[in-house]
Every structure is written in C-alpha cells, then in structure tokens.
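This report refers to the structure that appears directly beneath it.
Here the complex is missing one protein chain, while the rest keep their positions.
Coming up: chain A.
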Amino acid sequence: MIVRAFAVGQIRWDVVGQFLTARVIVIGFGWTLLISACALALGIALGFAFGIMRTATNPTLRFAAWLYVWVFRGTPVLLQLLIWFNIGLVFPRLYIPGLVDERMVDVVTPFVAAVLGLGVNEGSYLTEVVRGGIASVDRGQIEAAHTLGMTPGQTMRRIVLPQTLRLILPVLGNSAVGMLKFSSLAATIAMGEMLNAAQRIYFINGAVIELLFVCAIWYLAGTTMLSIGQYYLEQHFGRDATTAGYRKQWFKMSSWRAMASGEA
C-alpha cells in the first residue's frame, strides 16, 4: 500500500538515482561524517571529564560540572550552534598570549562552530550518562581496589571507568546515531555538509523532495553502519557479560529502535 503510494506519487525516482552519487552530495556526506565524528569525540571527552568531576569530593569541581550541564543541556542545540557561529560578534579576536592571536571569524569557521556546538551540547548529556554509569559500578569493586592499595586515581582509571564504559556503551551508540542526524543542523550555519549541499541544488533545479530523499538514503546508510559497529563494540566489551544469545537478541531490538526512532 505504502510502497504503491510512493511508486505512483509525484517523485521522479530517476532524479533521486541521478543525484544519489553526485559529487557534491558525496562530498557533503563526507563532511557530515567528519562533523559527526569530531563532535562525538569532543562530546565523549567532555562527558567523561565533567562526569568524573560530578563525582568528585571537591565541591568546586562538582559545581563547575553542574553549571556546564545546566547551561548546555538547558538551551536548544540550534541556538548554541548559532551562538558559536556568531561568537566573533562578542569576541572579535581570539588572543591567548604566546599561542594564538587571530580574528575570531578565521578561527571559528562554520566547521569549527558545528563541531563545538554539537560536541559541547552532546557532552552535557554524556556528563549525566557518565555520572550515572560511575554511580552504578558496584561499591564493592572500589573497596576491593582500595584494599589492594590502589589510589583513587588508579581505581578510577583501571577499575571504575572500564566498567562504566561497558555500562554506557549502548547510550554512546545512540549518541553516535543521534549525532549523525543532528549534524544536519549545521546546514543552518552555512556549513557545506550534505543537507546544505542538497538545499543548494534544489534551490536551483526545484527537485526538492528528490534531493531530500537522497539525503534520507545516505543518513539511513550511515545510521545502519553505526548500528552494526555498535553491535561489534558491545560484543567486544561485553565479553565478560551474560551469554551471547542474549546479546544478539538485544542487538536486533536496539538497532531497530535506533533506526525507527526520530530522537536519539
């Protein structure tokens, strides 16, 4: 029924096919992947850094991490992107003595703004995820490390964080899928990623739906690859967890859910 509707609908599938491998679109998808990867890496780094700070005994560190989450989780990511993109209006020059002295617009290019905006925002979510992950590592694991003589730093690095990572891996997979999709927001700040490229084409040739479908196909391909990657990562890190059969079943459910849901 749905298939038939699309087959006879006002879509020129030959145009979709023609643009699917067009040079600008493929390059745009490359940018999409690059933005997503960089922003995710930044987000994970910030998430771990602030997540660990959230569990610190030092109240200043705890407060700093709380403030970060409060600001960046409490404002829309699109707004943050626009602010990063226009940060040159507030700070015309970026000046770090002995290191950098540049015009802000030269430093914060659309690419940098996109990575900062998406990454810093994602980091605020992951901070809470990491905090929760650390809190759910069994208290006995920490006591055992202490009785062996391990310092708090060693205990965190060698015992708590590896187990945290395993616990939050499904969430990180979701983050990666979400990030790939949210990178399309960078189109609004003149970043030439895939959606932006598609828009520039359909402004000229008018094949709006066809080019949006091209994007949809590429995004689906990307998220599918990520889901498969996530499955193998979880299998690698879950060696010590329950049986393989359970994990396989879980993969099917989670990957379908990740692909089906509009939200990360």
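Remarks
By our rule, a residue touches a chain if its C-beta (ideal position, glycine included) is under 8 Å from a C-beta of that chain, and two chains touch if they have at least 3 such contacts; residues count from 1.
Note that in this section contacts and distances are computed from a predicted model.
Only one of "Ectoine/hydroxyectoine ABC transporter ATP-binding protein EhuA", "Isoquinoline 1-oxidoreductase subunit", "Cytochrome ubiquinol oxidase subunit I" or "Glutamate transport system permease protein" fits the UniProt record of the hidden chain, and that name is "Ectoine/hydroxyectoine ABC transporter ATP-binding protein EhuA".
Remark: the omitted chain is touched by one listed residue; of A:98, A:140 or A:206 this is A:140. Here one chain is not drawn; of A:55, A:109 or A:154, the residue touching it is A:154.
The set of chain A residues touching the chain not shown comprises 138, 140-141, 143-152, 154, 158-159, 162-163, 166, 239-242.
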